[in-house]
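One protein chain omitted, others in place.
This part shows subunit A:
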Amino acid sequence: MSQPQNHAQRSDLFLLDEERTTWHDETLWFVRQKRDRAVYATPEFQELRQLASDIKDHTLSRLAEYLEQFEDAALANGVRVHWAADAAEHNRIVLGIVRQAGASRVVKSKSMLTEECHLNPHLLAHGVEVIDSDLGERIIQLRDEAPSHVVLPAIHLKKEDVGETFWQHLGTEKGLTDPQQLTEAARQHLRAKFLAAEVAISGVNFAIAETGSVVVCTNEGNADLAIGLARVHIACMGMEKLLPRLSDLAVFTRLLTRSATGQPITTYTSHFTKPLPGRELHVVIVDNGRSQQLGRPDFRASLKCIRCGACMNTCPVYRRSGGHSYDFTIPGPIGAILSPNIDMRKHASLPFASTLCGSCTDVCPVKIDIHTQLYKWRQVLGAEGMLPASKKYSMKLLSRVLARPALFKAGGAAARLGLRFVPHALSHAPGYNPWAIARELPAPPKQSFRDWHAAQAATPAPTV
């Protein structure tokens, strides 16, 4: 079978396992329900969303100023600040810091940015051991897979899958599925890596322009352990992670985990401002397409994203197609509006991987109009000639018909007549009619409403 080309084809592979699809859908719906309970218990939640949205809009409108303010404050704190225009430069900078430190062992805590930049393969290719220390990240790293979710990177895997992976890579007992024992095995394995690491790499949840500090949120404490032990800390951040003031942060810490997992706050919310004596703290600020997105008025707001994953948990498509069906670092609805900015042709099917139900927009803690942007990306893709030919020409034809009442009337009558007399096996042939793979077509009535209405008018009868 040839490689799947688009979201629909990749989804079909996921859907083959009906039971696993059900499990995946229910697992993520469970997370969505936890989010709902946390939201319902916070009466000011909608005000917080508005405030967060306003703060992010404001920050993006003056991003250059805040970036400079951040750099000045960070430098004054003894932090080394690096700027990377793209993924390649980011990877070069990080490798350079690692080499300068004379290091060959790195532990990394969770960072979608380094996934986006494909940092791990770059470091490995240059002889640096890099170990992901977040449990979910470590599981998929052992399996050589990409994360399928921004907060729950291994959510596509069951405990049986993890048991199999740990048996293969960590030498646990075959068939072990007890989560506590599996976690303990991971802890023991990772503890040795933490102790040996010379450099700790982390992501950044928020960067504060006023203080020059970066804030890292984790539930496992893995970032803190790694950073506390290693001599060198490299914090990698997308340039949109800024907040103007430290006091703005409270709005976001209240929203982030309530939206992500339904917790009131992450277990660890760590602020890194100055390196300890004898230690180094580096911050790498990455553009990698963000300036270009900032320059697209219809899509700028996508940069407000705080990577909570709520849009994935709520998306009825994501829950049934899995994160890998998006074939992009950030899956789900937010990934579908970020990815065309990076490579429009490659990701052309993603804005169509949605019913435009709008649930993503309603859960988004920073009020990104995700479903509106999905609709607008469709128009951009249409204008750029990136729609499948079948869609393009059928829509042109449909438009001609629908602008001409007589054609519409004749076409409708022909379709109804056709459906009544064409054999069911032909009208419902799955090869020609994707509707009919799982559904019956409507039973065609003899008369359209307009025919009925005309007949009523011709023979005035008592109404009703």
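Odds and ends about this structure:
Simple rule for what comes next: a residue touches a chain if its C-beta (ideal position, glycine included) is under 8 Å from a C-beta of that chain, and two chains touch if they have at least 3 such contacts; residues count from 1.
Basically, contacts and distances are computed from a predicted model.
The complex includes a chain that is not drawn, and of the options "ABC transporter permease", "Glutamyl-tRNA(Gln) amidotransferase subunit A", "Cytochrome C biogenesis protein CcmF" or "(Fe-S)-binding protein" the UniProt name matching it is "(Fe-S)-binding protein". Touching the chain that is not shown, out of A:L182, A:L303, A:A353 or A:V366: A:A353 (per the contact rule at the top). Touching the missing chain, out of A:L15, A:L176 or A:L229, is residue A:L15.
Across the entire complex, the residue among A:W83, A:W167 or A:F408 in touch with the chain not shown is A:F408.
For subunit A, the residues in touch with the chain missing from this view are 7-8, 11-12, 15, 21, 25, 29, 36, 39-40, 46, 314, 316-317, 320-321, 351-359, 361-363, 375, 378-383, 387, 391-392, 395-396, 398-399, 401-405, 408, 412, 415-416, 434-435, 437-442, 444-445, 447-454, 463-464.
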